[in-house]
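A short write-up of the structure that comes next.
Up next is chain A:
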Amino acid sequence: MSGLIYSLCALGLVMIGLYGLARAHHGLQQLLAINVMSAGVFMLLLTMAARHPPADAVPQALVLTGIVVAISALALGLALLRRLAAEEAESHD
Partner candidate 1 sequence: MLDAILTLLILALAWHCVRTTDLFEAIVVFIALGMLVALAWTRLQAPDAALAEAAIGAGLAGALLLASLRQMPEMSATRAPGAKTTGLGWFWWGLWGALGLALVSGVAAIQTTSVSLMPQVQAHLSDSGVTHPVTAVLLNFRALDTALELAVLLWAWMAQKQLFVPGRQTVYPLQGQVLKTAVKALLPLMVLVAVYLLWRGSSAPGGAFQSGAVLASAWLMLWLAQLPGLSRKQGGMRLGIQAGWLGGVTVFLLVGLLGVFQGAGFMGYPPDQAGAWILLIESAAALSIGLLLASMVLVSMPDFQEGTL
Partner candidate 2 sequence: MSWVMVGLDWLGAGVIALGVGFFVAGTLGLLRFDQSINRLHALTKADTLGLGLVVFGLVLQAPGLAVGLKLIIVWTLGLVSAALVSHLIGQSLCSQRQEEP
């Protein structure tokens, strides 16, 4: 039962993230939306892992790897945004 609830939650997160990505007006919003989506994907993997006890370790390891990749991407995206902002500020000066 709880597995079903959480897979719905995961779908909800993906859809909300997608919606946010489409309506984002700021780079930061886009990054947040993408991360909301990725949280949904991770959760979906974990619900699939938890269908039968004991929980499947392979999707869990995938999620662990995914979290680190996601933060790398987030940090890179933020660095790009900072650079963009700095260059725009420079061109306005």
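What we mean here is this: a residue touches a chain if its C-beta (ideal position, glycine included) is under 8 Å from a C-beta of that chain, and two chains touch if they have at least 3 such contacts; residues count from 1.
Criterion applied: all candidates are chains of the complex that A comes from, given by their letters.
This one's a predicted model, so the numbers in the text were calculated from it and none came from an experiment.
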- Consider chain A on its own, then decide which of 1 or 2 touches it in this complex. 1
- Message: Help me check something: in the complex, which residues belonging to chain A touch candidate 1?
- Response: 1-29, 31-33, 35-36, 39, 42-44, 46-58, 60-65, 67-76, 78-83, 85-86, 88-89
